[in-house]
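Everything on this sheet refers to the single structure shown next.
One chain of protein is taken out of this complex; the other chains stay put.
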Amino acid sequence: MAVPVQYYLVLSAAIFCIGLFGILTRRNALMFLMSVELMLNAANINFVAFSFQHGNLTGQVFSLFTMALAAAEVAVGIGIVLVLYRNFADVDVTKATTLRW
Amino acid sequence: MMPLQAPISPDWLALTPAIVLGVFAMVLFLLDSIDPDESNDGLLAGVATVGTASAMVVAGVFLLSGVGAGEGVSVFNGQLVVDGMALFFTFIFTSVAALICLASIEYLAGTDDIAGYYSLVVLATTGMTVMAAANSLATVFVSLELLSLPSYGLVAYLKNDRGSVEAGMKYFLIGALSSAVFAYGISLVYGVTGSLLLPDIASALAGGETLANLGGLLGVGVLMLVGGFAFKTASVPFHFWAPEAYEGAPAPVSAFLSSASKAAGFVIAFRVFTVAFPIETVAGTIDWVLAFQILAVVTMTLGNFAAATQENVKRMLAYSSVGHAGYVLIGLAALTGQGSGEIVLGAGMIHLLVYGFMNTGAFLFVAMAEYWEVGRTFEDYNGLATKAPVACVAMTVFMFSLAGLPIGGGFLSKYYLFAGAVGAGVWWLAGVAAINSALSLFYYSRVVKAMWLEEPNGNLGGIDTRGYPTGLYSAVMIAAVATVLLLPALGVFSDVAFEAANAVLRLGP
Partner (left out) sequence: MAAEGGIFTFAPAIAVLPFVSFLIALSAGRYMPKKGAFAGIAATGGSLLLSLLMVAQVASGHAHHMELYTWVGGEGVPFELTFGILLDQLSTLMLVIVSTIAFLVHVFSLGYMNDEGEPGLPRYYAELGLFTASMLAFVFSDNILMAFMFFELVGLCSYLLIGFWFRRSGPPSAAKKAFLVTRFGDYFFLIGVVGIFATFGTGMFGGPGVEESFPVLAEEAMSAMAAGEAMPEAVTTFFGLSPGAWFGVLGLLVLGGVMGKSAQFPFHTWLPDAMEGPTPVSALIHAATMVAAGVYLVARMYGFYALLPTLLAIIAFVGGFTALFAATMGVVKDEIKQVLAYSTISQYGYIMLGLGGGGYVAGVFHLTTHAFFKALLFLGAGSVIIAMHHNEDMWEMGGLKDRMPVTYYAFLSGSLALAGIVPFSGFWSKDEVLYETLVHGLGGSPILLGAYLMGIVAVFFTGFYTFRMVLLTFHGDPRSDLAEDPEPVRWNVKIPLAILGTLAAVVGVINLVPVHAVVGAVPEFLHDWLFHGPETLNGAHYEELTEQFAGYSAGAIPGLGGLGTLFASAGVSLAVALAGSALALGLYRGPDPAEHTEKLGALKTVLYNNYYQDEYQVWLAQDLTEGTVAGTAKRFDDGVVDGLVNRVSDVSLVSGYFLRRVQTGIVSNYAALITLGLVVLLVAFGIMGGWFGGVFA
């Protein structure tokens, strides 16, 4: 007997919320990035679970796309974090506030 | 429907603009790897400009020769569809990109990795072009990221400029958050309907059975999609990155993001909501028209009010860009089923076209002012017309056209939007937009007043010492001429836009 799809949904929602919580509370840019990854993976869990539920492969393929894009995103993100560190001597995202209002 | 007679064969040729752009991006990479220290920026800019301009020409020819007429050409089993709307937007993206490439030559002088800059611009344009044709949530997501990732890099391009880096960081973080939300939204929609193809989603929802059982899940998913689009189009509450990114980024990049990237956000929003979630089917569960009405009102009001209090011209333009997103949102917010939807949707498309030129031109003028080192505030622009009258005429055209005075195409496109909103029975939306337009005249005319009526502050020496930047100057002039010409010549585009909007709206079952 397979696990009902609702459980997956609850799991993914929980992970999504954990990621969101991380984004709201963490000030370190790298932690911010990791939290985003959590949220993306929450989506992946959904895709795989629903793919199984619907009996087509679309969802699984999509989750592969998501992973690849997440990797690319991290690559760009790390680059930006690097120049952020060079200019502000910190990876605290709340420190860079020269532009506002 | 006419018998399906392929207007182009083989059908993937319909994607020529995207292919051309992709090839040129590769060429730029190739040039860079052959000679990494390439200092001939004219060559790189030339290649990029030729690439984007030829994609623009192809899109224009396709558009006028009816390649995308009716339901358009479906490619890769319906994952992409090249129809009138796709080509129309491709034309907007490529023309803006061509202007940007032309304008960046002098702006980039002295920075390293110029080839990287141009290839990012061309890649982002490729992403937009695919977005315009994306007909499945998978292609939407992938192409959206293909646009976003280069954009982050472009905003942070000036690696030693704190503003640019900070803007890049904020844009990236908010972007990452939004794409995570967007992906989650897609997963929920997929969970409810079992498909990612937009027409299939619509047919899965058609019976009403799915909606009755899983309506809540779908509603959450759809609202998350709205969030993703709101990010790309810089609509409230996902707009927070925009003022910062536009202010901090190199001015040509700001122009690119606020014109083309915004339009790209709108094209997927237009297609996804009208094709996948026809309002008559889902209205009972998730009334996205109402959601867009709220967003439109809040966005235009917040953008215009915040713009009115800025001292920095570039930041004022950034907020005004948020305001204009609010106007274009009327294109979705007035699809009430009353009146004619094609006018509403078409009006949104037309406004984006005109906006592509007038807003790009305005940002490029700011780029020129930065090049002359006159400063960033309204006061710094005082008396600019005494030194550079022709450029100031162009800027005046942009400002008044943005405000909706009948000097450029902005008047007509706004008129269409208001008329469409009124026709759809959402009077109050047109009213709010009109009040906002009135307010916008106030801050746009501040620029004009500073340039023409105030005495110079003695900060205009850069115009004499640095001279006119040829590429930038010609890009500003081209944009100005296009803005003015779009007033009488809008008829050509409006027919195409209304036709395209009509085709998109009928695709839904």
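A and B label the chains in the order they appear, each numbered from 1.
Keep in mind that, in the parts below, a contact is a pair of C-beta atoms (placed from the backbone, for glycine too) under 8 Å apart; a residue touches a chain by one contact, two chains touch by 3 or more.
The shown structure was predicted, so the numbers you read here are calculated from the model rather than taken from an experiment.
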Listed residues B:Ile286, B:Met300 or B:Val397, member touching the removed chain: B:Ile286
Option from B:Ala59, B:Met224 or B:Met349 whose C-beta touches the chain left out: B:Met224
Contact residue for the chain not shown (choose from B:Ala306, B:Met399 or B:Val476): B:Ala306
Among B:Leu43, B:Ala206 or B:Leu441, residue touching the chain not depicted: B:Leu441
Which residue of B:Gly22, B:Gly153 or B:Pro243 touches the chain not shown here: B:Pro243
Hidden partner interface residues of subunit A, rising order: 6, 20, 23-24, 27, 93-94, 96-101
Contacts of subunit B with the absent chain, listed as residue ranges: 169-170, 173-174, 177-178, 181, 212-217, 219-220, 223-224, 226-227, 236-238, 240-241, 243-244, 284-287, 290-291, 294, 302, 304-310, 319, 339-340, 342-343, 405-406, 411-412, 415, 418-419, 422-423, 425, 427, 430-431, 434-435, 437-439, 441-442, 453, 488, 490-491, 494-495, 498-499, 502
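Going forward, only the chains that are shown with their structure count from here on.
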Subunit A and subunit B: spacing of chain centres that average the CA atoms, whole Å: 26
List of subunit B residues in touch with subunit A within their complex: 138, 141-142, 145, 149, 152-153, 156, 159-163, 165-170, 172-173, 176-177, 179-181, 183-184, 186-188, 190-191, 194-196, 217, 243-244, 247-248
In the complex with subunit B, residue positions of subunit A that touch it: 5, 9, 12, 16, 19, 23, 29, 32-33, 36, 39-40, 42-44, 46-47, 49-50, 53-54, 56, 58-59, 61-62, 65-66, 69, 72-73, 76-77, 79-81, 83-84, 86-88, 93, 96-100
